[in-house]
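Here the complex is missing a single protein chain, while all its other protein chains stay put.
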Amino acid sequence: MATKVKEPVAVATASSKNGSSLINDDKLKQLYSTMLKCRLLEEKARILKKQARYKGNYYAAVGQEATAVGVAVDLRPEDAVAPSHRDFIANYIKGVPLSAMFSQLYGRITSPDKGRSSPAHCGYAPLNIITPSSTIAAQLNIGTGIALANKLKKNDNVVVAFSGDGSTSLGFWHEALNFAGVQNLPIIFVCQNNLWAESVSVKLQTKVEDISLKAAGYGFPGITVDGNDVVAVYRVAYEAIQRARNGGGPTLIEAKTYRWYGHSEIDPAKYRSPEEVEVWKTKDPIAGMERYLTQRNLFTPEWKQQLSEAFNKELDEAIEFAEKAPQAEPVECLDYVYSFDVRGRELDRKTRTPKY
Amino acid sequence: MATKVKEPVAVATASSKNGSSLINDDKLKQLYSTMLKCRLLEEKARILKKQARYKGNYYAAVGQEATAVGVAVDLRPEDAVAPSHRDFIANYIKGVPLSAMFSQLYGRITSPDKGRSSPAHCGYAPLNIITPSSTIAAQLNIGTGIALANKLKKNDNVVVAFSGDGSTSLGFWHEALNFAGVQNLPIIFVCQNNLWAESVSVKLQTKVEDISLKAAGYGFPGITVDGNDVVAVYRVAYEAIQRARNGGGPTLIEAKTYRWYGHSEIDPAKYRSPEEVEVWKTKDPIAGMERYLTQRNLFTPEWKQQLSEAFNKELDEAIEFAEKAPQAEPVECLDYVYSFDVRGRELDRKTRTPKY
Amino acid sequence: MSVSYIEAITTGLAEEMRRDDRVFLIGEDVGVMGGVFGATKGLFEEFGAERVIDSPLAEGVIVSSAIGASMAGLRPVAEIQFADFITPAMDAITQQAAKLRYRSGGSQTCPLTLRVCYGGGTGGGLYHSQTNTTWFAHEPGLIVVAPATVADAKGMLKAGIRQDDPVIYFEHKRLYRLPTIKEDLPEGDDFVTDLFHAAVRHEGKDATIVTYGYMLQISLQAAQKVEQETGASIEVIDLRVLNPLDRDTVLDSVAKTSRLCIVQEDHRTLGIGSEIAAIVAEDAFDCLDAPILRVAAPDVPAIPAAEPMEQFYMPNVDKVTAALHKLLQY
Partner (left out) sequence: MSVSYIEAITTGLAEEMRRDDRVFLIGEDVGVMGGVFGATKGLFEEFGAERVIDSPLAEGVIVSSAIGASMAGLRPVAEIQFADFITPAMDAITQQAAKLRYRSGGSQTCPLTLRVCYGGGTGGGLYHSQTNTTWFAHEPGLIVVAPATVADAKGMLKAGIRQDDPVIYFEHKRLYRLPTIKEDLPEGDDFVTDLFHAAVRHEGKDATIVTYGYMLQISLQAAQKVEQETGASIEVIDLRVLNPLDRDTVLDSVAKTSRLCIVQEDHRTLGIGSEIAAIVAEDAFDCLDAPILRVAAPDVPAIPAAEPMEQFYMPNVDKVTAALHKLLQY
């Protein structure tokens, strides 16, 4: 399929040139297989949730895979990612072990957060993925701070900060982009415009048609891309990441996409018309990429079969690991508050001198 | 002088047509005389401050008069104004009695705030001027709420919300403009870009040259105007106000201007070059308007003389009134906390049942 | 017919909106969806998009627009979906709403009502469970209420909407559909409760429990348990109002019982209980026969998602019972 890139404000020049030249067949297949695995992962996570195998909630990005994959597939371990509640798969794409990810869903001590954060709110220190709070857009400002550190340390690592259309209404979103512009920071803001913020239409979040327009107010390029076209996203992201690595500053990428399911597993999403959902399902990024690869003789059903079976085995192992892993002891509630132990302070209430 | 209007984003169409046709000679003279009075008022306020005749601080807009006058001169009593710390003169332009304004500087009980707010943080309920806090940009969101009420009540009153270049970095600024855009509210955001936020250059507040550009992200017109050209400001504001009254929604007006003095009376403003200050003093909006009126035979030194003498008398009376007015009794510190009396609660500590 | 806590909120809103067309609602998901918990269900259909406004995702906008609209004569009822996300409105609430009347010498006011959904114990984890009532109870100029019963859920909401001050109304998500607290309520306008007094929910003479919100349920159960076990009688006070605090009801009770146990869901340090303890230690010292005990959550940043740690965190009947025994044996 033709890659659709819309450039209302800044022109992502030469993206077609540089961009596509880089996309060799292996990369195309990697983009596809990664999306497929993300899909399998999340559909599995949803089933486990429906089966009440873990507590809490889950926020699936099913239908949006092309955006996360196209942006994050080539990031280095040193590059930071600032995810939101909907970016669980960004962890997988960046290389977080599935055992850690499912431990996170299950709230086990084998989880990076040792059972503290809600499901899908996953971070991973070894790969510089910020453990998200739930405050919408807060990760953008923390990401901006990491980008500032990269600039001060004069390295060429970048930060990719994800958020949604609803997040753009918060002052935090503005403050992050404005500061990144002023300081010309190595950060890429990826706004996944899936048309809805819980039950609220994007039309009630902003008067403008294209969120990428907002970059004009911050003095750096903004570009709208078909978020269901992984090749288009990859090209646009590639250019933005290179620009950031080379001191060219931030980019705002608006990826127009859609979440197939409710805001979370408990949301029937009655506020959307069935027609709208159907239209978007015909734009399935994975099916689209299958067609694209087929045209280029890079796809066979058998290959997909093999990929799926192999990955499902990985998933099953990770799930088994998580289910066998212990939960935290109740008293561990008192740990990791400060750099010193607070158990003592809380249990026998005589103050201890922190070791420091 | 030629009116300089720069329209980077939305085109303030026909401003030249509608606009200037409305500016008859009386209006031109009114614009001038109002600016002159604002200047006299603030220079007086500064002298009184230097003489320590009142406590606290003062934030002069000397050099910026054309913006406040051009925007506010024709507002109705029902129209609301949301001022910042630098918009003391907006009160005068809207019609607040000088006795009330100087009582405010002096912190007397005859002040609208009965001595609570800091000097120049002046509001006036009868004319719908919001009593400002000091939180930068907060007035924009409150103003937006008043505009929402106007819309819900289906009247044609508007809100004029003032802020500065520095305020644009705060999330509050973004949230106000974004919401006004979504709801298409009758509000005019007047950003007085005087190049400095205390000691910080506007170059450290935003990467963009023209703050009016930011309106593009909110889906309504943004326009940059020479903030020292009262006729240009009047034309642009007139059109924005009409648009708002007629349900056409918000406008962002960036007025490029300059404060002659420090951020406040205690700021020597060493961070600015003397050259910069000199250049801007040559752009004095009042001197400029004198030249403009002279060309049209609408100005004589005698007239200025008369205006000044008459207004100085008014000022002296207001100052005498304020200086004679009593301060609040210490215990009045306890009043106006709730709609019920708290003195009792505080003084004898037995709780009283509030009357309600 | 007996209604739930959340039904009381919905009908309270509907009644006030019918009675007074200055009343409108604004918040995230309050319109088309009727609120994430359903508190505004049906109101969009009855009153339309102009009076039930789905706001942008910006708590600061929700509160500030309510401030402006109420200054202009309307009676907004704004909603914060989760107390955990109230921070973007911190300036609007504490620097604007709380201070407007004061800073304008009484000449400008903002009679808004802010509904805030708060509280833990539902597995919501770090960011869907918080109790930050202290931030607002600390701010004079705000009337802060936390209804613990179905009658108060309705009566205090209606009173809040009619009150000429900004009212922060904390509603505990765990009470919304709790079957055991359902009540029959009189329909209609006249049912408005007061916003300034604590309530004695259970009379007693040997010890006093002071609490609010969902913890009232825990406290009543613990009191009953201890009464059965020891024969002592425990007075249980529901604060109802967190700001300004009703000192007298608390002091009168302690004067009678001489023993005080405070139960709060918030962590220990600087919860509402700290002020209650300080008031009693200052003004009822002579009446006290025992230390003032506090049953509270431990001082950790928030409630972990994993059940064992959440259980450890939450005050419960056993913890309150143990404290009461300690208090009575003292």
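Read from first to last, the chains carry the letters A, B and C; within each, the first residue is number 1.
Everything below uses one rule, namely that a contact is a pair of C-beta atoms (placed from the backbone, for glycine too) under 8 Å apart; a residue touches a chain by one contact, two chains touch by 3 or more.
These numbers were taken from a predicted model, which means no experiment stands behind them.
Q: Shown chains touched by the missing chain?
A: Looking at the entire complex, the absent chain's contacts are A, B, C.
Q: Consider the whole complex, including the chain that is not shown, and state which of A:E65, A:D87, A:E175 or A:D226 touches that chain.
A: Residue touching the chain left out of view: A:E175.
Q: For a quick check of understanding: of A:G145, A:G248 or A:P330, which residue touches the chain that isn't displayed?
A: Only one listed residue reaches the unshown chain, and that is A:G145.
Q: In the whole complex, not just what's shown, which of A:Q30, A:T131, A:S201 or A:N312 touches the removed chain?
A: A:T131
Q: Spell out the interface residues on chain C facing the chain that's missing from view.
A: Residues 84, 87-88, 90-91, 94-95, 98-99, 102-103, 126-127, 132, 134-135, 137-141, 243-245, 267, 269-275, 277-278, 280-283, 285-286, 288, 290-294, 299-302 of chain C touch the chain absent from view.
Q: Considering the entire assembly, which residues of chain B contact the chain that has been omitted?
A: 55-56, 107-108, 115-119, 121, 133-136, 166-167, 169-172, 197-200, 204-206, 270-271, 327-334, 337, 342, 345-346
Q: In the full complex, which bits of chain A touch the chain not displayed? Write them out.
A: 80, 111-117, 121, 123-125, 130-131, 133, 135, 138, 141-150, 152-153, 171-172, 175-176, 178-179, 182, 335-339, 342, 345, 349-351, 353-354, 356
By our rule, only the chains that are shown with their structure count from here on.
Q: Just grab the chain with the largest centre-to-centre distance to chain C, centres being mean Cα coordinates.
A: B
Q: Which whole number of Å gives the spacing of the CA centres of chain A and chain B?
A: Spacing between the chain centres: roughly 44 Å.
Q: Rounded to a whole Å, what is the gap between the Cα centroids of chain A and chain C?
A: That pair's centroid distance is 36 Å.
Q: Which parts of chain B, given as residue numbers and ranges, touch two or more other chains?
A: 171-172, 175, 178-179, 182
Q: Tell me, which residues of chain C touch at least two other chains?
A: 55-56, 58, 60-61, 88, in rising order.
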